[in-house]
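What follows is a short report on a single structure.
Note that one protein chain of the assembly has been removed; the remaining protein chains are unaltered in position.
Each chain gets a letter, A and B, in the order it is written, and its residues are counted from 1.
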Amino acid sequence: MEYAVLVDPAKCIGCRACQVACKRWNNNPGEETTFSNEWTNPPKLSYNTYTHIKFELEYNQTTGDTKWRFFNWRCMQCKVPACAEACPVKAITKYEEGPVVIHQDRCIGCKFCVSACPFEIPKFDSVSGKVSKCHMCFDRVAHGKEPTCVQSCPTDALVFGTRDSIIQKAKERKEELNGYIYGDVDNKPLGGSGFIYVLDVEPSVYGLPNVGENLSPTVPVLNLSKWLLVPAALGGLAYLVAWRKRRMKEKEE
Amino acid sequence: MAGEREVPKKKYPPEVNYSKVLKGMIRTSPLDTTFHILMAILLITGLIIDLLGPWLGGWFSSIRSIAHGYIGALFVLVFIVYIIKVAISKKMRTVLTATNYIDFLLYIILIITGIAIASPNKPWIDLVPGLSDVLSPIALYAPMIHVITTYVWIVFAIIFPGGILHGLASVYLISHLKKKYKTKK
Partner (left out) sequence: MKPEKFIDNFGRSEALWMYACSRCGACVDVCPVYTETGDKYTAPGFKIKKMRGLMTKKLMPFLGSADAESTKKIVKGLYECTLCGRCWSVCPYNYDLVSLWETARESAFETGFGQDPHKEMIEALKAENNIFKRPHARRRDWTKGLDIPVKEKADTVYFVGCLMSYRGQLKPAAKAMATILNAAGENWTILEGEVCCGVPMKFSGGTSHMDELMETNIRAIESTGARKIVFSCPGCYRMFKQEYSEVLGNRVRMVHGIELVDSYINSGKIKLKDKSGERLTYHDPCELSRLLGITEEPRRVFANLTTQFVELPGNKFNVVCCGGGGLYKAIDLEGSFGIAEKRISQAEEIKAKTLTTACPSCYMTISQTARSKKSNVKVIDFAEAVAQQLE
């Protein structure tokens, strides 16, 4: 049974319950932050911060209108995760239920996943020497229970369900908003994602990158570069053959 | 005078075997020997991670990664000393070829990307905290460039001819001369 989460930023009120719930469920320590002119706090995702709300204040010069955009940002739980492809020790698994999980016991901290992810989600921690990110509460999802952030959301900006039902809901909401779906239907980054966004404006306004359906060439190149050993071996073989030919000729003389 | 260099007496015609060659290498240039040993370890640990990674995992693999990282750091220091020695020594420039210089270029790429990858790690993040920020633009692509450059180096080192072909020729030659010397005796 594949599950997904529908994210509806228009309903988000920026209460950050999801951030707190995530910390509690995963026993992640808080992060020391500093006062700045940004509301997004912590300002960046990190090894200990799997999700946060991006606060964007949109100011219309002509009309003088302001509009808050609250956007829940975290791992997209892609169908074909670039991070999993890039990991040399196969420490990242895409479960059929949907979650993409970095297994901490297997992670070697090489940071290939960090460079592979088009959303720049996996984060490295120098203390543990490993990388981690939102894992869609796979320990809960495995039992059919919604992730803890979804459970905590007071406004149903986050909704959990089977993938088919979520896509259905997304289509309905898109009609209502006259908006866009990001993650499936209209826009399928990396084949589609486990977190599906239904937006009232173009994805780029929310900072969602334009990621193709297929993996960008960098990850396969990384995986396939080891096949350069084949021409290397062939080259060595060519030298060996040329050498033996010479030796045979020598022996004849 | 023509290089006032005193070496211990050797017998002529010379006997060539592995132990003499290794001793000779260490005596002639301990720097070169260190360079080669570190390089070999880095190549082997790197290949183990990339080729055997899916089968290794957990703590074993992590140690590999640490071994590769710290030895890489040592290699950087040795390399810097080595490059300076090459740059200031006319003798080195007499015997080095274009292949060697391309080799050095590939090492420099490996070193820079390696440092970029390691910069957020401990202890470097504590010792040189600014480094990670400075290198962050390339840090994103660094792992990929690091891996591809390694394989490009391997192809190059065999075909052009480079270090690996030299190593293979050395092994073949020493075995051959060892046998020849035995039969002559």
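Basically, contacts are C-beta pairs under 8 Å (C-beta built on N, C-alpha and C of every residue); 3 or more make two chains touch, one makes a residue touch a chain.
What you see is a predicted model, and the numbers here were worked out from it, not measured in a lab.
Hidden chain, full complex: it touches shown chains A, B.
Contact with the chain not shown here comes from a single listed residue; of B:L52, B:I111 or B:L177, that residue is B:L177. Residue-level contact of chain B with the missing chain is found at 1-16, 20-21, 24-25, 27-29, 32, 89, 91-92, 94-97, 100, 161, 165-166, 168-170, 172-174, 176-177, 180. On the side of chain A, touch with the chain left out of the figure occurs at residues 238-239, 242-243, 246-247, 250.
Rule of thumb we're sticking to: only the chains that are shown with their structure count from here on.
Centre-to-centre spacing of chain A and chain B amounts to 37 Å, using the average Cα coordinate of each chain.
Against chain B, the residues of chain A that register as touching in their complex are 86-91, 105-112, 114-116, 120, 124, 126-127, 129, 218, 221-222, 225-226, 228-229, 231-233, 235-236, 239. Against chain A, the residues of chain B that register as touching in their complex are 49-51, 53-54, 56-59, 61-62, 64-66, 117, 120-122, 125-126, 139-144, 147-148, 151-152, 154-155, 157-159, 161, 164-165, 168.
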